[in-house]
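One structure is given below, represented as structure tokens, and several questions about it will come after.
Yeah, one chain of the complex is gone here, protein chain that is, but the others are all in their spots.
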Amino acid sequence: MSMRQTPLVEIRNLKKYYPITKGLLKRTVNHVKAVDGLDFTIYKGETLGLVGESGCGKSTTGRTILQLLQPTEGEVIYEGKNLVGMKPRELRKLRKNMQMVFQDPYASLDPRLTVGEIIAEPMEIHRLYAGKEKDKRVDELLEVVGLSSYHAKRHPHEFSGGQRQRIGIARALALEPQLIVADEPVSALDVSIQSQVINLLQDLQGQFGLTYLFIAHDLSVVKHISDRIGVMYLGRMVELADKHDLYDTPLHPYTQALLSAVPVPDPLAKRERIVLQGDVPSPANPPQGCTFHPRCQACMEICKTQRPKWTEVDGRYVACHLYE
Amino acid sequence: MKPKLLEIKGLKTYFQTEEGVVPAVDGVDIVVYEGETVGIVGESGCGKSVTSLTTMRLTPGKVVAGSISFQERDLLALSDEEMRKVRGNEMAMIFQEPMTSLNPVFTIGQQIGEAIEIHMQYSKQQARARAIDMLKLVGIPRAEQIVDEYPHQLSGGMRQRVMIAMAMSCNPKLLIADEPTTALDVTIQAQILDLMRELKEKHNTAIMMITHDLGVVAEMCDRVIVMYAGKVVEEADVVTLFTNPKHPYTQGLMKSIPRLNGTDERLYSIKGSVPIPGTLRKGCTFAPRCEYATDICRQEIPELNEIEDNHSCRCWLYEAKGEQA
Amino acid sequence: MSQIDLALQQDESTSEHAYASRSQWKMMVSRFKKNKRAMVGFWMVVFCVTVALLAPWVAPYDPIEQNMQIMLEGPSLSHPFGTDEFGRDILSRIIHGTQISLMTGIVGVLIAVILGVALGTISGYFGGLADTLIMRIMDIFMAFPSFLLALAIVSVLGPGMINVMIAIGIFSVPTFARLSRSSVISIKDKEYIEAVKAMGGSNLHIIIKHVIPNSIAPIIVLSSMRIATAIITAAGLSFLGMGAQPPTPEWGAMLSTGREYLRVAPHVSTMPGLAIMFLVLGFNMLGDGLRDALDPKMKL
Amino acid sequence: GNNASSGEQPAAEGPKDLVVALGSEPISLDPQDASDGISLHATELIYDKLVTFDKDMNIIPELAKEWSMSEDGKSWTFTLQEGAKFQDGEPVNAEAVKASFDRILDKNNKLKRRSLFADFIESVSVESEYKVTFQLKFQYAPLLATLAHPNGGIHSPKNTAEKGKSVGKSPVGSGPYQFKEWISGEKLVLEANPNYWGEKPKVKSITFKPVVENAARSLMLETGEADVILPIPATDIDRLKNNDQVKVELYPSNRNLYMGMNTQKAPFDNVKVRQALNYAVDKETIVNKIMMGNAKPAEAAISGLTWGYSPVGTYPYDPEKAKQLLAEAGVKPGTTIKLWTPEGRYLMDRQLSEFVQANLQAVGFNVEFRKWEWGAYQEAIDDPNSGYDLFLLSWAVPTNDADWGLRPNFSTEGSNNRTLFSNAELDALIDQGMKTTNEEERKQIYAKALQIIKDEAPWIFLVEMKQPIGVRKNVEGVYGSNTERLILRDADKK
């Protein structure tokens, strides 16, 4: 438990705006506020889950933290160093510590390379191992993710989705990172394969003391794997709490609706469902005040004009006027 | 018991591909009774979509065996023209991808109206009026305007509603829904599922609901059919299936899904992966992944037997109800 | 039906790891081999290349030696394609001309590929100002009807096959730049590129190791088809007198001079025309097959 | 103004239009501003000159009835035909003649053919209404021939004053046909001048069409789409001759085709090499096979039709002799030389050059061939340093006088001396020839000059060209002059 209290990454007021350009001169006429001010901390050894509907900015968050996207504003502090604005060379060294696992098992592996080459590439870039040693390491990594060394000579297309996801994980592990950002690593997988990968991720965490930022839209999966969960809506985090607290007593009306909408694989369960009206607004012109207010059942006057603050309530965080 | 609406018997649909013959659907039996919702679940590539498309006679594959009888008519024996009159009229379909299932170059009204004009012999104006009514029925606001808009101006949820409006516009007896909510967010999924349930009750339409989400099945269906590698492996009413799954695959499936109200224990996982169609081995297709597999499983394909009342299973572990006696 | 039965009887060995047995390359080769048209095209090109390489040995006569006694004779046993206005053997000239046409097509396209891929990759990968600038310039080139551009370039450079190659190279650059730009754009946001970025790979590393190898398939397809276009264009330029110099047995030039004898000796222009068509058809069929094998979705 | 439809003119017998298909279209209908043959075919019909050539190249009166020369030969007086009128009704008189020549001589008018006249005319003066005098800078023997050149056409002074530079687009002369319309790229139509002072024109109109493609022109003649075509490709001549609807006539022309050498450059600075090249080329085969009989070997630097010609003989085809001479000159076999040729400018020009190339290869040269289109070619051969050794060119003499045949090409200062040939003896002879008025004496001078040129061989003398003209059988009175003019004045269509 003590480990969990050591911050690994601190995210402060993180923003990522995509410009919307127009015309010949590419004038910026507006911004897609994909991520609009996030504050949270990822502790060493924990799994932080991130959920939310499509387009709410989950992937953007993950990518900006890893500096794959240049944040518009804010800080990402990794072990005391702010990654934002760091010199490329320094950043490249730090990249060893943070890796990513992707959603699409088909698009995330270069189809031209063999599996061995794919796994060896990060080691080559950082000149970690060479020759025989490298091959040995590739074999080791393959074993770790449940594949065999004879798979190293094959090409990705010769593998099934679940196996590819394992290759992706092996590649992420090659640099012995501390943090792995997993962006919907199981969404594309079949139910029976999904559990294999989830189990693998959990095993590796135990084995190597990894920290995960686990992004998904499937609440059941997130709940299963995470320690804490953050709920995002339209570029902002609306609630962040220990998973049990979140599921047992969701505070934010959006969290409540989201949880109630998940179909339960039990025909006998009878539940009260909160059906939200309308669609998620466009992040290009989000509603004033609380971005959730047009769909919120508990909407108050203040919600329409004032953005709720990110406040701590009993060791958990929520952004809602109900709790200010 | 309600009368049978659709009965598929021993259906086999094969594809001729560069890599050889792919038996996508390899002996499927399905019965749908009037007004009920049948769920079809199974992993990706197990043949769910091909089964439904074959029912509509829209598959590019070749039906090599079996029969499909719909309202006592053998669909496979109909002429193309007769089949065309069934489609969209007595039997309608909605697809997984609302984004690509609507024609981008025609207005919503034109697309809904088309089926109405074809099957109900309405004039253009009448069809348009009915299209607006249908849009209202599926809960689309500003239906009068939306009717003249193009699909790209609508959100995913709205498009799926349009698809449903289109499918329901000629009051079909059977609605085939192929993963109607997979592409949607949970909050939108909840809206669409509610809508389908509502419509079904209002019009007494039978629904063949294809999905791989057991949650959706549990909420929507009366009866469930589980498919694995082109074959039906288990069939039961929804409560039975969830409380008392028989086939090792169904059991594994049930155990491997994480649940919101579940514990943090390790998930169960079915070892191995789904076989690629066309690479069949002898015996039961699930045998390589099955914990209980015995020699016979690896040698011979089991039959789909009714092991209890209204509960069938394709597995050597169980014997047919009749024989048992 | 029989094939379906066969499939059902497949034995264990193939099913063990069916998807793991063939590499992608082998798959493409087999797809290519199965395509009858592609194979015919392939062999046509191979035939022409062989003829080009062996020209001095297989040509029955000297391609430039004149013999005015037998000028403009029709096809006969000793001169299967007849003779031209200087009594030269047309077959021998066509055989030697194969070298020239092949060279022009291949070198011209090579120039275009190198420049086009470089520009297209920079433009597509980095975007921004470089992209705008490069694409604007390409637009200007594209605003010329293509043949006119080649014509203008050759009239500046002066006639001659080397200049024709350069002209063809330049006039094909925009096509290659655009194609490679669009395929680079479709690749650069792929997750595997992002993965390399995440592990700290430099832009150069990414471009060389991932972007170019993955965007090259449509370029190969386009190249083989473009060689066909290049051969026709070169012949067209020679036809207008902008290409090869006499007595070089260039096909377009032969065709052009033969035109004056179209009535008295139609074979003089018919034969080189057939030769052009044969070689071009070969490359087109090859390209077609390559497309089906490498990049079936490509629209060419 | 006058109109073709006014009155009962003999030309108005029927709707007869003579269609003439030529290789390209005229550039200007101002005879003093046109240097291309095609333009001159047309101006020849629109304008009269003081004097003209008859069919046999004798100089005969046209607008000038008679003329006389002063003692010193520097002053010539012409008496004009009375009653002649321009097509705009203005009278043709001494004032008009003076105005016309003053216009040429005025540098500011920038007319292309100024040099043809300005070199020797000092001034033009009016003696009386019908008498005009030309004052020359020096005694100039070929004066009459120069005035007979189509560039000597007389303009209506009213028209030149009104139109200025655009006279070339709306010409008015006193000739038998007058300008009607000109659709660029499509046709030029001339109609009969009803008030022509001389013999009345016989067809109602003459239409010139530019048809660039040789084959197309032949085809038009065969189908009757064209009544007259010029030129005919050598390959079509035989076929057309066998067509009973068509007449093909080969008119001798004073154009000589030659291959010039850069005589300042080794090895061509050696006369043996120059002679060797002449021995190496098989002129008979050129005439018989390439030109298909429609030419004859050149026997001097000017054509046999040109005044002042005397045959000095051809070099026989003798490759062995050529090799021997080359050996004597120390030219090693395999020496690379550059041969440049235009394509499409002269009948069979490229073929001819290719053949010469083969001939020269046969005596041991390695000939680099370069074919140019005419535009670039002219500039390239303007500069002797641009790299050529041999170049194909031709020379025609529009005045039909040896002076214009030799002076520009062979005198050291000659305006077209592209071979950079220089021979003091020859220079003196040429100068003498220009200033001598006694015809016999002149002929002697030119005979000597031609012999020197042959021996020194700055050219490979090739062929004298012929001008093939195709005419429909029902057309009469069309012929080609030695100066390559297509003469249509007497044309009639039955």
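We just call them A, B, C and D in the order they show up, numbering each chain from 1.
Basically, contacts are C-beta pairs under 8 Å (C-beta built on N, C-alpha and C of every residue); 3 or more make two chains touch, one makes a residue touch a chain.
Everything that follows uses one rule, which is that contacts and distances are computed from a predicted model.
*Asks:* With one chain of the assembly withheld, which option in "MoaD/ThiS family protein", "Nickel import system permease protein NikB", "3-oxoacid CoA-transferase subunit B" or "Alpha-ketoacid dehydrogenase subunit beta" matches that chain's UniProt protein name?
*Replies:* Spelling it out: the chain absent from the display is recorded in UniProt as "Nickel import system permease protein NikB".
*Asks:* For the chain that's not shown, point to the residue among C:Pro75, C:Pro213 or C:Gly273 touching it.
*Replies:* Here the residue in touch with the unshown chain is C:Gly273.
*Asks:* For the chain not shown, which residue from B:Leu75, B:Leu135 or B:Met166 touches it across the whole complex?
*Replies:* Going through B:Leu75, B:Leu135 or B:Met166 one by one, B:Met166 is the residue touching the chain not shown.
*Asks:* Quick one: say which of D:Leu80, D:Leu190, D:Val211 or D:Val228 touches the chain that got left out.
*Replies:* D:Val211
*Asks:* Kindly state which of the options B:Lys2, B:Lys85, B:Lys124 or B:Arg142 is in contact with the chain not pictured.
*Replies:* B:Lys85
*Asks:* For subunit D, which residues reach the chain that was dropped from this view?
*Replies:* 24, 27-28, 35-36, 110, 112, 114-115, 165, 168-169, 183-186, 210-213, 215-216, 219-220, 223, 225, 373-376, 378-380, 382, 393, 408, 415-416
*Asks:* In the complete complex, the non-displayed chain touches which residues of subunit C?
*Replies:* 37, 136-137, 139-149, 151-153, 155-156, 158, 228, 232, 235-236, 239-240, 252, 255-256, 259, 262-263, 266, 269-270, 273, 276-277, 280-281, 284-285, 288, 297, 299-300
*Asks:* If the hidden chain were put back, which residues of subunit B would touch it?
*Replies:* Answer for subunit B: residues 53, 56, 58, 80, 84-89, 92-93, 95, 97, 100-107, 111, 114-115, 118-119, 150, 152, 163, 166 touch the chain left out.
The rule is simple: only the chains that are shown with their structure count from here on.
*Asks:* Quick one: which residues in subunit B touch 2 or more of the other chains?
*Replies:* 276 - these are the residues of subunit B that touch more than one other chain.
*Asks:* Hey, what residues on subunit C touch two or more of the other chains?
*Replies:* Each of 19 in subunit C touches at least two other chains.
*Asks:* So in the complex, the part of subunit C that touches subunit D is made up of which residues?
*Replies:* Per the touch definition, subunit C meets subunit D at residues 64-66, 68, 71, 85-86, 158-159, 241, 245-247, 257, 259-264.
*Asks:* Would you tell me which residues of subunit B are touching subunit A in their complex?
*Replies:* 43-44, 155-158, 185-191, 193-194, 212-219, 238-239, 242-243, 252-254, 256-262, 264, 266-271, 273-274, 276
*Asks:* Give every residue of subunit C touching subunit A within the complex, in rising order.
*Replies:* The touching residues are 17, 19-24, 132, 190-192, 194-201, 205, 209-210, 213-214.
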